[in-house]
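Could you have a look at this structure, given as structure tokens, before my questions?
All protein chains of the complex are present and in place, except for one that has been dropped.
We call the chains A and B, going by the order they appear; numbering starts again at 1 in every chain.
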């Protein structure tokens, strides 16, 4: 391998054993997962985006999915009629509570099961009762709707979520942000957990408004505590455990480059933000943006070149009143500052990497460095603990 | 084959003989014809779109073609200079009646033959008289200009037209509609002859305006009379012969779904519309939209992802006065109602199928049902009676 090596990162990546067919073999599964990992739970949208009786179509991991809310519960099936493949969501049409009928020829499915229960244009068709669309397991918690994309029996949702997200006392802001961002989901996930990317936020309005101390960089030199992979629990990597190295000042050609707002003394370890990234694609930043709230993000694969970026916040509350107060404060004060004037820097960074990784062999040409240890650990963890690689969806899944 | 089978359609498609290399072998030629069928006549444009002495460029089956009207007659040649391949139609330039000169270097062709007759920038060139562009046989009838795309000697135009179109007493409306629609031509043709797609028109303004009885579906359960393939005559499939099954009402989860406007008794067979589809790509709907007019449509392959959709109407008339009255009525009353408020539903349906068939292996993944028998017959007929498959046009045809 011709790469100059940053000891500690590259050593990780390159197995010494002969017989390796790829210089970065422990990450191979991850490198293949341009459409994401199969057999995992993913957030689809916020609860408020789907009212009783309504339908919505959405692409996840390249699959076209139709959601409908029936008696409060959300169900999901392929958004693609078995007959000629048109999406129901082009012109959603429901004659009854439990069904959707294709607007083209009236193929009618029970959205709870995917079963073809009627064909309006051929009521006696022998296909009725025999054909079935793929249906997706769905769960709804904390104002978010989750779908399981895969073929296996779904594990408990909690295994695919950032720890604590489902805790009873945690109120989740129901009106978070979501947008399609033009980069592969992995670039987004890696930027999320990137130990030293704090540097891109140095001029963010959020920092300036609060005159908030922010180091130029903050990372860990030991992998102790970095990887969380106990059986029967979410798998993730944590930035924020262990001994932290923070950079407040550096020098270039004799010119000092310093953090804009610095604390009187060096960083107060007790007040440090912990960031962690969890399979399949969820981030947790705790605390952020306030000492008593935490931020949750997801980078759901949309297609090979883009991901669905979902952001919201949580806070431990004692009662409904505190909940409502928290929601109001997020709405009025924080949403704009965090999403549009802070996270936006991350969106720019993810999109700026896309060309290199998509067209210039970036996965093999990149040069990681010491603060990327958490990224290297994430890739290793993801390669090892994912439940399958999603391939270009094309042929219709048959059940 | 893993598909659930709708008896009567799938049985047709799957030959029982061993040795079949494709489950839908009788349709193989059709499945390959993404650019259309070669050695057929196709309508190009309405006569009124090309005045005396004028030129127009058009893409048909992926080929770039230049048309010019000379002393009333329309001729067609490649729209691509033999020298460096630029289209004449970028800047059409005619110094004389019979010729077009390339605006780039003055290569001048007789549009009647394709022969290079002069080069303005090299009048003594040895190429003159030796080089020839492909020329296309052209015929003009009933206010439409037709071109023959192929290499063989063209058969009579009448063999590639909907029967009756050239009948002397048939007046054809000269100002029909035409647009490029973003779906492969086959999806358009199949939607045209689709027995049960009437369902998509149930809310059309045309139906509502007339409170016109329209079943939810109407199809045939026997192939008797469905296929027209006598020697020396147009080849097509007919929807409208034989015993018709009409669906006026069906039930989903106990909820009745009924046709919006129903006749007192069941459908009056004597007043039924017959729809038929003819090689290479012409539809006839008779009568429609009025009891004494018929509708003609064509889905001319443009490129792999789009077709040129042409629509007009015909009526049997006794004299010029009746003709003019018919034209006026189409213009004032019917054109908007039919084209923009009825056929538009078909355009949406064709485009909604494109993704599945182009990117998700739809030709092999689709699940036809009983009313699609006419589509299955069309595919079989087209596979058997086409005169050649058009492949991606690239290299220039040399004569």
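What we mean here is this: contacts are C-beta pairs under 8 Å (C-beta built on N, C-alpha and C of every residue); 3 or more make two chains touch, one makes a residue touch a chain.
No experiment lies behind these values; they were computed from the predicted model shown.
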Residue among A:146, A:165 or A:219 touching the omitted chain: A:219
Residue of A:115, A:368 or A:382 in touch with the missing chain, whole complex considered: A:368
Contact set of subunit B toward the excluded chain (per top definition): 80, 82-87, 90-91, 95-99, 101, 103-106, 108, 117-123, 125-127, 130-131, 393-396, 398
Sites on subunit A contacted by the missing partner chain, in the whole complex: 2-4, 6-7, 194, 196-200, 216-217, 219, 247, 250-255, 257, 348-349, 352-353, 355-357, 359-362, 364-371
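Going forward, only the chains that are shown with their structure count from here on.
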Distance from the mean Cα position of subunit B to that of subunit A, given in whole angstrom: 47
